[in-house]
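For this view, one protein chain was removed and the others were kept in their places.
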Amino acid sequence: MANQGENNTKLGIFVMAGLFVLILTFFMIGKNKSLFGGDFVLKARFSNLNGLMEGNNVLYAGIQAGTVKNIALINDTTIEVTLAINSKVKAYIHKNALVAIGTEGLMGNKVVNIIQVKGTAVNVANGDLLSPQKTVSTEEMLQTLSKTNNNLAVISEGLKGTITRINSSTLMEVIDNKEMGENLKASLRNINKATEDASHITYGLNTLVTGIKQGKGSLGLLLTDTAFAGNLRQAGMKIRSASEQTSALTKQLNEVVDGVHQDLAYGKGPLQVLLRDSAAGSNLNKTIENLQKGTDGFNQNMEALKHNFLFKGYFKKADKKKAQLH
Amino acid sequence: MTTLTARIRAFFDETGNLSRFAGHFFSLGIKPRYEFRELLAQCYQIGYKSFPLVGLTGFIMGLVLTMQLRPSLVSYGVESQLPVMVGIAIVREIGPVITALIFAGKIASSIGAELGSMKVTEQIDAMDVSGTNPFKYLVATRVLACTLMLPMLTLLGDAISLFGAYIGVNIRSVTSFNLFFTQIYQSLSFGDVLPAFIKTFFFGFAVGIVGCYKGFNSSKGTRGVGISANSAVVLSSVLIFVIDLLVVQLTDVLGLN
Partner (left out) sequence: MKIPTGKTGTPMGEPAIVIEHLYKQFGNNIVLNDFNLTLQKEENMVVLGKSGAGKSVLIKCIIGLLRPDKGKIIVGADDVTKLTHEELDRVRSKMGFLFQGNALYDSMTVRENLEFPLRRHWIDVTQKQVDDMVAEVLENVGLAQTADLMPAELSGGMQKRIALARTMILKPEIILYDEPTTGLDPVTAREIDKLILSLQEKYHTSSIIISHDMNCVKTTADRVILLLDGKCYAEGTYQELEQSADENIKQFFE
């Protein structure tokens, strides 16, 4: 029977160990769930709890501060949530603190966050009502995100078109580089001048041709050939339309440059990055160089035309007229 | 057809007899005299002596479960939730049920065989003649011991299982003991622990009553004893799952989840 006593001791140890685990578990859970804590409560009202349940955690500045004790419907749009707050944390919560419903992790349980607000306010008292902070729920966030996405798709489509246009017009360097812009402007002025010159020449040519038509000059006969005159007129008209196009282009360019400048000044979209593409810039440089060369060539051609024996007389006359006018 | 109807009838007979047997436990068992000595002896036999087995299986279960769950959690990128997941699984379901099944395997068979052989060798009659109500002395004490000891075994088994899980977590990564248990306790609520704890009483009762019923109604001969032991394990294991199902439904209805 001594054995029986020993067995009973072992049994006692066994049962005590089991009860210890049970009590420890209850105590640990109770500690977390504030069941054995004080009865200090705070209240908050929400219009939507987004699935918050009794027993969910309350965090203050990210620290476990208590649990949701009770949830009560007050009216059709207001739900009052009673929060049981740990005695350790309650001394740090001020009356102006905000309350928001959040989520633990990405898909975790709902939590109530008590957010401290700057400024001075007295500490909370038992049963105080804290004001809620307007927060977005994940659903709302996702909805907004979807709208944003749609908008972004439209914007990026538009941007794509714009960029393609800008790329095809290869004016990026101009946009990016102020010096190049100046160059471009200078070139455009040159073009303007050249066109002006060209129009003078055309005017002169017209006069000459009229003269020739009327039989003036030694080569009158030869030059009364109407076909030749038609060609010349056509050439003149082409030059005019070219100059018109150029001026329209200049206008457009100005607009683009202004727009881009604005973007650069206020926005910070991907445009800027795109605009800093050096390869496109150098392409643009070359283009502008070519354009300058072309204008120069045109000027040279014009100069050559002036020295051509056929037109020498006319140019002299024109110079004289000019001189007279001045 | 006759064999089928006979079988169905036998099934209901058995159910009825078992229910009456369980009813006896409540009507006779609560009346004095109380067999405290025998109850303690049985608690020692049934509870304390089963602890090494339950502890070992619990430890391995926690360890293996953790190692098995890890890859899927890693693939979802929520490896940090491993303790929570294992903790909930062990405390809510796996701990109680596996412990109860191990317990059924060990205890229902031993009770079935013990009472069966006592029945066959007239020891039960001898007790009756010796001024002892065998139902109280043998059945009530064993059933009560099972009912009380299985919850204890489950609690300790859960604790050891969680310790196994802690080691399982630490095989592939590192977590502190404190963090591991804080995570588990943070994720547990009374709704997880209480139904799981309460159902173990029913599991224990089922194991005890089935073991005793089968033993007490053992047919003559050593073959009868073997059949009692075997069918006690089978029936009590099935009952454990049935009770588990009922408890899940009940906790669901009561909103304890």
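When the chains are written out, they are named A and B in that same order, and each has its own residue count from 1.
What we mean here is this: a contact is a pair of C-beta atoms (placed from the backbone, for glycine too) under 8 Å apart; a residue touches a chain by one contact, two chains touch by 3 or more.
Bear in mind the structure is a predicted one, so any value in this text is a computation, not a measurement.
Contacts of the undisplayed chain with the visible chains, over the whole complex, involve B. Here one chain is not drawn; of B:19, B:80, B:121 or B:173, the residue touching it is B:121. Across B:133, B:182, B:217 or B:230, the residue that sits in touch with the chain not pictured is B:133. Hidden from this view is one chain, which touches chain B at 114, 117-118, 121-123, 125-133.
Quick note on the criterion: only the chains that are shown with their structure count from here on.
Considering their complex, residues 37, 40-41, 43-44, 47-48, 51, 151-153, 155-156, 158-159, 181, 185-186, 188-191, 193, 197 of chain B touch chain A.
By the touch criterion stated above, chain A contacts chain B in their complex at residues 4, 7-8, 10-11, 14-15, 17-19, 21-22, 25-26, 28-30, 32-33, 35, 55, 64.
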